[in-house]
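One protein chain omitted, others in place.
Order of writing sets the chain letters: A, B and C. Residues in each chain are counted from 1.
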Amino acid sequence: MNDTGASFPTNWGRWGDSDELGAINFITARARVRGVAEARTGVSVSIARTTRPAALIPGPMAPTQASSTAVQTAMMFTGNPPVAMAELMVITTHHPEVTHLDAMAHMVLDGHVYPGVPQADSSGPAGVRHGATDAYADGILTRGVLLDLAPGGRLPAAYPVTAADLDAAAAREGVSVQSGDALIVRGGWDWVTERDRPLPGITEDAVRWMSDHEIAIYAGDIGDARPPIKGHIPGALHMLALGRLGIPLIDGADPSALADMCARQGRHTFLFVAATPRIFGMTGLPVNPLAIF
Amino acid sequence: MNDTGASFPTNWGRWGDSDELGAINFITARARVRGVAEARTGVSVSIARTTRPAALIPGPMAPTQASSTAVQTAMMFTGNPPVAMAELMVITTHHPEVTHLDAMAHMVLDGHVYPGVPQADSSGPAGVRHGATDAYADGILTRGVLLDLAPGGRLPAAYPVTAADLDAAAAREGVSVQSGDALIVRGGWDWVTERDRPLPGITEDAVRWMSDHEIAIYAGDIGDARPPIKGHIPGALHMLALGRLGIPLIDGADPSALADMCARQGRHTFLFVAATPRIFGMTGLPVNPLAIF
Amino acid sequence: MNDTGASFPTNWGRWGDSDELGAINFITARARVRGVAEARTGVSVSIARTTRPAALIPGPMAPTQASSTAVQTAMMFTGNPPVAMAELMVITTHHPEVTHLDAMAHMVLDGHVYPGVPQADSSGPAGVRHGATDAYADGILTRGVLLDLAPGGRLPAAYPVTAADLDAAAAREGVSVQSGDALIVRGGWDWVTERDRPLPGITEDAVRWMSDHEIAIYAGDIGDARPPIKGHIPGALHMLALGRLGIPLIDGADPSALADMCARQGRHTFLFVAATPRIFGMTGLPVNPLAIF
Partner (left out) sequence: MNDTGASFPTNWGRWGDSDELGAINFITARARVRGVAEARTGVSVSIARTTRPAALIPGPMAPTQASSTAVQTAMMFTGNPPVAMAELMVITTHHPEVTHLDAMAHMVLDGHVYPGVPQADSSGPAGVRHGATDAYADGILTRGVLLDLAPGGRLPAAYPVTAADLDAAAAREGVSVQSGDALIVRGGWDWVTERDRPLPGITEDAVRWMSDHEIAIYAGDIGDARPPIKGHIPGALHMLALGRLGIPLIDGADPSALADMCARQGRHTFLFVAATPRIFGMTGLPVNPLAIF
């Protein structure tokens, strides 16, 4: 990490040397109450993208091309005739095509993961011992705020998202981001289908804003710029927000339906609920986060 | 299916010939409002069991035994030194060790899946075309009711759960089950660790009760009896509740922490939220359903 | 199967009701001696095609397209720094892109596999009990004969290969096919890259020729015609040669380098050796058959 990184705010040690929750610690009892108060009609909308798996098929007509490498599936033989249909899945969790949660064990910073645990003490071939998604076994629940950076449109290519952009969106929407909120950012980009173009990205300035506002968790269609934007720290979202601040990230989110809903409802706050499958010892897991109105 | 089955209530056709929601149709706008009204403190508890995966490891010290076949994981090489840790997962979804949602495409009844679609039109080697979990992409949200059939204890082995048992639990808890509710049943059994014993099971009588009460979704630690109980239809929960009534099932749930919470809180109703990962075309998917108080 | 099929020669019962070797029984001690007599210089050439796997990769730059669905691989984390590199493979064996051996359990004919065993007694979700590749655990070794049906060129599209074609090739090459020989056929087609064109195929007439000549095993770049050729039994190679005669098939072979070698050496016979990995209970396995001169 360069000098900017080293002098950047950090939450290492803030909640102890073995903490696994990271910024989820900001979700106090009060924040939870604020969250459920947003749920009135019970209408919910997914913030996940749809992952279309590649089917593994035997036989002469087996496909030889696949339009995805994120998830492979195989329909299984269960008897003849079958009384139930069931499949096997092969999942590469940390893949742009699958909306997934990055836990503390995912990001390695100078050989350590949040909050300063040596990588080898955190994870290895046998799985994760420190900083797995298990920390969120009972789900992540808090108030969610959508900051739509380009309502009805999209950010320019290679656009560096700063604190000013987040403040402007909040002002436009009339919302006040508070400690423990889930931050959902929409920039109008699809990093899978548009990966050949210069992607906009979250800058260190925006991450500092997240630190100042004590954001608990981040989800968005804007991640780290690719290629890195000149004058900005490469990989700021993953390195600084996840690595130093301990903010779990929901990578590959798709807030487009949510943005439509917010526009229709005339409000940009909601109950945010995310619960990964309860598989033990993982650096991340697929997740379908919901906004509940 | 035997005569009892054929004369059993069915929802085939009730919501059209191509319906994929099944009993989730019972979750009306009113039911949603009733659901979110249950969420007051925002404290949540998982209804999923913890799945401990088997690690696939190369090298001379590789394990040669595994205590699970539900999920295998492999930590992946991401570069040297690694800047991020990530894994591959192999998941056998419809496995007792992993809490998962069974969608309409899962259960085949006389060659058809709900609501009467030929199996071959529903699914094949390339995946599911009718009745996949996609139908629930925006999550399942409604009021949840825990019926604890054996508070502080467990049902006897091979116990046939009937409507009377469900009614007794509701009366004991002072709850009134309503149309569109999520039914969570606790019997105190772990069908993984106790699989060598005769498991209690949901009978056709209890399924008829679910039909009468217009249950939207079922989750529990009691599934179909194994071995089948004499005098009862084998596989009633899967064949009749899922197959004929279109009630999606959450197999392999673990409501023990929920039961503790309900006892502590002195109430057995809550907001139920379940959202499977948004992977397209699957007969079922791992899920971590939450009870929110 | 139609009438032609039912009246077709069969080896069911010829070597007993529980035989798993099929036509490999034709490889007598004498045939083995004849085989090794062909090996003089020890120069060997592969009859397998090269399978290029799709790499499963995490991270923002993960591929989203794959040019193969036959084999997926993941490089594994073995420690930091790594002292050894190792990978995981996911293999769809019966796939056109991977040269593989079809054992007796693979082909189901009217609900039975060679030599008349009900499918459910042969294989199921737990693997193969009858007719697995285990039968060939010590390798398949015999004399091999390449019949090049289109030296220096290729068969016409949708060409029906008959006994006359095989006889003509043998005459052209000056070879006499004998009981227990491995038959290698080259037609100059690649059923992966040219799958959109009408593929030539082995007809029932050619299979009858294999029966007459007591062929032990078949490998070739010509399989079953696709689409089926009018006037011929669809899937004759798999249904009749494997299903009724018990001739194990090496699907997806690539005899092009072998054809070059034979032309250079001026002989079309050699020692044929094929040994599948010794994985128990499989309907088929990848294999790299060799021609040894």
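One rule holds in what follows: a residue touches a chain if its C-beta (ideal position, glycine included) is under 8 Å from a C-beta of that chain, and two chains touch if they have at least 3 such contacts.
Quantities reported herein were computed from a predicted structural model and do not represent experimental measurements.
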| item | value |
| --- | --- |
| Chain not shown: contacting residue from A:L21, A:A48 or A:M85 | A:M85 |
| Option touching the unshown chain, where C:G127, C:P156, C:G174 or C:P227 are the choices | C:G127 |
| Interface with the unshown chain - residue positions in chain B | 54-70, 72, 74, 76-80, 90, 92-97, 119-120, 124-125, 191-192, 195, 223-224, 226 |
| Positions on chain C contacted by the hidden chain, ascending | 29, 31-33, 35-36, 39-46, 48-53, 55, 57-59, 71, 73-76, 81-94, 98-99, 105-108, 111, 113, 119, 122-128, 134, 137-139, 141-142, 238, 271, 273, 275-284, 286-290, 292 |
| Missing-chain contacts mapped onto chain A | 56-59, 74-78, 80-82, 84-88, 90 |
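The rule we apply is simple: only the chains that are shown with their structure count from here on.
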| item | value |
| --- | --- |
| Type of chain B:chain C copy interface by residue overlap (half), same or different | same |
| Length of the line joining the C-alpha centres of chain A and chain C, rounded to whole Å | 47 |
| Euclidean distance of C-alpha centroids - chain A vs chain B, Å | 26 |
| Residue list for chain B, restricted to those that touch at least two other chains | 57-59, 74-76, 81-82, 84-88, 90 |
